[in-house]
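Yeah, one chain of the complex is gone here, protein chain that is, but the others are all in their spots.
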Amino acid sequence: MKRQFVSEIKAGEPVDDFFVLAEKTLLQKKDGNNYLNIVLSDRSGWIKGVVWDNVEEIASLVKPGDVVQVKATAGEYRGALQLVVKGMTTVTVESGDFSDFIPATARDIDLMFERVVALSDSLRPSYLKALFQVFWKDDGFVEKFKAAPAAKKMHHAYLGGLLEHTLSMAVLADKIAGHYSGIDRDLLVAGALLHDIGKIGEFRWDIHIDYSDEGRLLNHITIGVRMMEEKIQTIQNFPEEKALLLKHMVVSHHGSREFGSPEPPKTIEAVLLNYIDEIDAKVQGIREFMGKENPDEPWTSYHRLLERHFYRGKA
Amino acid sequence: MKRQFVSEIKAGEPVDDFFVLAEKTLLQKKDGNNYLNIVLSDRSGWIKGVVWDNVEEIASLVKPGDVVQVKATAGEYRGALQLVVKGMTTVTVESGDFSDFIPATARDIDLMFERVVALSDSLRPSYLKALFQVFWKDDGFVEKFKAAPAAKKMHHAYLGGLLEHTLSMAVLADKIAGHYSGIDRDLLVAGALLHDIGKIGEFRWDIHIDYSDEGRLLNHITIGVRMMEEKIQTIQNFPEEKALLLKHMVVSHHGSREFGSPEPPKTIEAVLLNYIDEIDAKVQGIREFMGKENPDEPWTSYHRLLERHFYRGKA
Amino acid sequence: MKRQFVSEIKAGEPVDDFFVLAEKTLLQKKDGNNYLNIVLSDRSGWIKGVVWDNVEEIASLVKPGDVVQVKATAGEYRGALQLVVKGMTTVTVESGDFSDFIPATARDIDLMFERVVALSDSLRPSYLKALFQVFWKDDGFVEKFKAAPAAKKMHHAYLGGLLEHTLSMAVLADKIAGHYSGIDRDLLVAGALLHDIGKIGEFRWDIHIDYSDEGRLLNHITIGVRMMEEKIQTIQNFPEEKALLLKHMVVSHHGSREFGSPEPPKTIEAVLLNYIDEIDAKVQGIREFMGKENPDEPWTSYHRLLERHFYRGKA
Amino acid sequence: MKRQFVSEIKAGEPVDDFFVLAEKTLLQKKDGNNYLNIVLSDRSGWIKGVVWDNVEEIASLVKPGDVVQVKATAGEYRGALQLVVKGMTTVTVESGDFSDFIPATARDIDLMFERVVALSDSLRPSYLKALFQVFWKDDGFVEKFKAAPAAKKMHHAYLGGLLEHTLSMAVLADKIAGHYSGIDRDLLVAGALLHDIGKIGEFRWDIHIDYSDEGRLLNHITIGVRMMEEKIQTIQNFPEEKALLLKHMVVSHHGSREFGSPEPPKTIEAVLLNYIDEIDAKVQGIREFMGKENPDEPWTSYHRLLERHFYRGKA
Amino acid sequence: MKRQFVSEIKAGEPVDDFFVLAEKTLLQKKDGNNYLNIVLSDRSGWIKGVVWDNVEEIASLVKPGDVVQVKATAGEYRGALQLVVKGMTTVTVESGDFSDFIPATARDIDLMFERVVALSDSLRPSYLKALFQVFWKDDGFVEKFKAAPAAKKMHHAYLGGLLEHTLSMAVLADKIAGHYSGIDRDLLVAGALLHDIGKIGEFRWDIHIDYSDEGRLLNHITIGVRMMEEKIQTIQNFPEEKALLLKHMVVSHHGSREFGSPEPPKTIEAVLLNYIDEIDAKVQGIREFMGKENPDEPWTSYHRLLERHFYRGKA
Partner (left out) sequence: MKRQFVSEIKAGEPVDDFFVLAEKTLLQKKDGNNYLNIVLSDRSGWIKGVVWDNVEEIASLVKPGDVVQVKATAGEYRGALQLVVKGMTTVTVESGDFSDFIPATARDIDLMFERVVALSDSLRPSYLKALFQVFWKDDGFVEKFKAAPAAKKMHHAYLGGLLEHTLSMAVLADKIAGHYSGIDRDLLVAGALLHDIGKIGEFRWDIHIDYSDEGRLLNHITIGVRMMEEKIQTIQNFPEEKALLLKHMVVSHHGSREFGSPEPPKTIEAVLLNYIDEIDAKVQGIREFMGKENPDEPWTSYHRLLERHFYRGKA
């Protein structure tokens, strides 16, 4: 549907396409006339805009959160691009497909999902294989699992991010499990596949990515354990000890109470899962951070959360 | 069944009664003969004992964790009481009632339970009243809820402790709710009644109080949320927002991630519940600590966890 | 004296009333002429203003911290109200009553004070009753005690806030004391009444609320203990142990060194006082925070100090 | 009075002297007869003893905390010295001088006090000089100030330790004040002299060094501020700002809330005082620790509080 | 070369001198024409400027980091000074002397260096004296040692700051060493002289002060130890134990791992060095902070890092 993405708009070009109206502020000029400052977004980023004409009419037709069709010209103001908007109306996205409007993984979702399913088929215990078959048959689950982000910011904060993060962790888990003797590879890989499923309830991503009420009040760990229990109950003779150990992977995967796990990892596999999660989140987060920085500078700007500059090397 | 409790044994008296064999150690005298050091316990405390005769035979008949019938004489050794044991055999507690062998509340369990039920009947929303009726009709739940301890040590670490702690908190919640305008008293009292129900799965108290496997791997918060969800699902039209808020009371009642809550309290009622829990646990814990100390001293000994001496005042 | 409060001014209305001149900045227009940006405040909040004419004369007549009489018209600029000021002169508040200019409790101060006195009369030990009588006879103390805020921000940060906080805590203390056996109710209630009296020295509230030099250098705990000692010395036969315990209530009421108490609570009553203080401060602080937020949103904005959004429920 | 100190007793020698009875335990031999294990102390250390004869009579005549006259022979048991006690009776120390029984400074108390007084005389502002004169005229204060320890353990934990620590800090303060321009040397030295005076109320040292009730409940910072206020009030025209700054030195000398100061240092002089206190306490504490260790080892044993071994160098 | 420093420019004056171009931003006016916002700096501070004419040409000739010759007039805009720039060209500083452009110590560098050398000559062990002679003969080292700052901000963050900080600490070390018996004064003073030499590699100060790549990746402690090792290796028979102890002074001078020392101080001298470093850094940092504040106010503004206001006293 969309053809012009925010990141590709150039000064001087006409714009006629769909965006999310992220912000709308009614202001007054010195001459007493109103004008409208707006922010438009799509999956590629943000752009500011201004409406000088038909202000009241346009203002009454749109509200933040709407998908709007915008006619405008791209100019520059104070060194940044700005759209001078001629017309804007709310539209209905009949396809129900908002993927153009929120950031999404650059990778092929169906391909990633196939690999996840293949990994779950490689698990040897029949009760584990059965558990994943129950998950994959739940269409509502699969649809959300393929769409959900893994975070609101920091790392994998885009549609498909949960799937991308899950697949990367499960593959890494498979590699590391073989490095040490005595590791239950099937438990570790299954834990990697399931550890963050609660995020499909923790987030909502209708128009932009944010926490759901349930996410803020219960946390994805609590939600994830409940989802596992519902599925496990449908499987006959799922060994009780194995069910406990698998739920423990989810409960403990943040590593310590300080980071939100009610219990710390108490099996070798849970200890490993926590490290694999940290590696995948940190490496991907730092790479996303580096990717936004000036490629000509050997050092990134200061990363506030990690409290340091990162070095990318000299060209 | 029992008549002689550890705390009442006096030097010089004969002993013939039932105890839990807590520890058993086979040692050698200088002359090369074996003897047996043991520790016996019941709900009132611990006592040491020694077996000089028929050592091998007795040692082969009993193992730690057994309920044993003991024939002995009470003497003194190095300033403390010690039983010189003549005979000891494992017995079966046919009644299945081990209440003589683990510490238990000094209060009337049925009376406390009645008051808890009455508080649940005082809740005005029909869906809350219905929820508790489902709980009280679950005999397996009620039996454990009346028997469970609230902790392994520190406070209410005895049978019936969970009920005692729950009742005390619910009554206090009722008082404090009325102090501030705008508090949802029913949500607060219901939260107080339910906040620790997961402890019936977190602990086991067959012969002594300890964590269960499930308790160590999942934590009572995770277990409690699941128990609530199972019951809520059985009630028609339980308002979804209210279910979330009630589960949030359980999820957040430890106050912060550092203390094991995956999310901190995000409603006024959840904030209050956390304080009421802290008050009841701390006050009862300090009183139990004071109760074990020399009543003639104005100061207690050093409390390692709270890092201070407490002052009880001069007689 | 005042009739128009900042929170009630509407666009288009004339304004002629008294305000505190909170800020004054002299700026230059592009044509080289000066103009004046100002901020005016009263107990209900803040408003910005601009002076285009007689700038130098007006600027020379007023300085920040003055109470000024303002003649102006209310307009809108960039979506917010702004006063276009025609005239402004410093006035003397002959009444010495600045209560119109700083935020104040919405409750009846004399009524609250009566209830505080009544609570102090309910104390059974004669030495405690006597102590409060000495305080209440000290007019300078009573005047400040009725006027002082309980904080500069966060909770009860308004005139009368100390009294409101003190009364609320003492009533709550009375309720909780009865919940547990073995609590010295009189010590607890007396401690609640006295715990923050040092704040009358820690703050100044001439025109706005701020820390005094003494407050910044000594802290209200140190000041409060000294105030108690001065009064206790005037009472014959005040039991020495009771004086220590009462002063300990003040010394320890922040709960730990980390929060400013030189010693942590070492009696059950001091432990309770700390919790009651935390409850009253936190509940009131969260309610004030919620009160400033958009009532149509179920979630508040992010609370930086408590590091979370709060949920007020759906309408 | 005493001639034989614990640290000088040698195996084989007869002992006939006065000690503090620190501990007394009545035990039973295998043959059913009683014997008495005791611990005796004086200012130089501890020694164990045993009473085989006249056990019941001796046990009835003495209690822990008494000064006792002991007749015994020194032997060795399990590699350590042990007194075999023949007779022991409680005596009254008519002199009231217990300095033989608790550890005391090795330095000359009167000489140290003279130097402290001289430093106080060197202060230039008349109100400061006057303040110290009031302190030195208070005989009760001076007696305690010369006798008090500076701590219960860690550093200067002996009689005269407060004076030794105070003098060392004041001299050091004098040196450092001259190193930086713009330091109020008189405020810094006066602060050093007064910073710990509250310790004369925080500790008691009748027979051994321990915290007093007041010390545990109020802390020496609170006590010290009160002592200063009482004296300052007796001086006419003591400048109010200077009184605040001097009290601030006491209030803030632990450096942060975490270490017990209600406010952190907010003047250059208070910042310096905190460092001087840390240096003197740490250097002396480490030297005392080193002094107790085997002089042939280059490394000390592990210092639990400071979490490291210290290196003294190779001989 | 320079005659007009930023801190001395007055409104209305013509400006014709050299500055560092710190920032350059190309902006558009409403009429579509470009203008240039710039920031110029020299050792005395910062000033903003604007270029209205010949914008494109000037913009193409200069880049941030250049030393530029500027012709301008000083005006005022929004209450602050602003240069209206007529011409600006990059120049080459042939002298290679950038001392006019970065902040520098107000003290005489050669005099300070002489005193440092004199202190090193006062060391008694011949191997220490020899070590410093090797350092002082290394011209590259001496040049950098005299020029380097001690920090990027906070304290001594100016050219010559390292030398000033080093001298101050060594003199203070000399004073404090004499205060306690048993201190190795030579080790302490040598440690003070060498503790921060790694900063000549940690920082670069070509045009402004910043971390070098080596500084960010290795830290001045690691760099300093290497520099010492290179010099020590050139001295015959430098006692191995003494070399270890001297390097330990550098390794441990931040006092704990938390502050960047791989090992905490384990000798009395290292403990003292850490305190002396803290005193000198903190006192100087607070004085610099006070120096930038309004001298008429008794309190400074809030110091974010030290989390307090500082009190300078009333005039």
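Order of writing sets the chain letters: A, B, C, D and E. Residues in each chain are counted from 1.
In this text, a residue touches a chain if its C-beta (ideal position, glycine included) is under 8 Å from a C-beta of that chain, and two chains touch if they have at least 3 such contacts.
In this text, all values refer to a predicted model and were calculated from it rather than measured experimentally.
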Chains still shown that are in contact with the chain withheld from the display: A, B, D, E
Contact residue for the chain not shown (choose from E:24, E:248, E:282 or E:312): E:248
Omitted-chain contact residue, chosen from E:2, E:152 or E:216: E:216
Missing-chain contacts mapped onto chain E: 213-214, 216-219, 221-222, 225-226, 229, 241, 244-245, 247-248, 251, 257-263, 266
Chain B residues touching the omitted chain (full complex): 25-28, 213, 216-217
On chain A, residues whose C-beta touches the chain left out of the figure: 168, 171-172, 175-176, 179-180, 182, 241, 245, 264, 266-268, 271-272, 275, 278-279, 282-283, 286-287, 306-314
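Assume only the chains that are shown with their structure count from here on.
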Any chain that touches chain E and chain B: A, C, D
Chain D against chain C, contact positions shared by both copies (same if over half, else different): same
Junction residues of chain D, two or more chains touched: 213, 216-217, 241, 245, 266
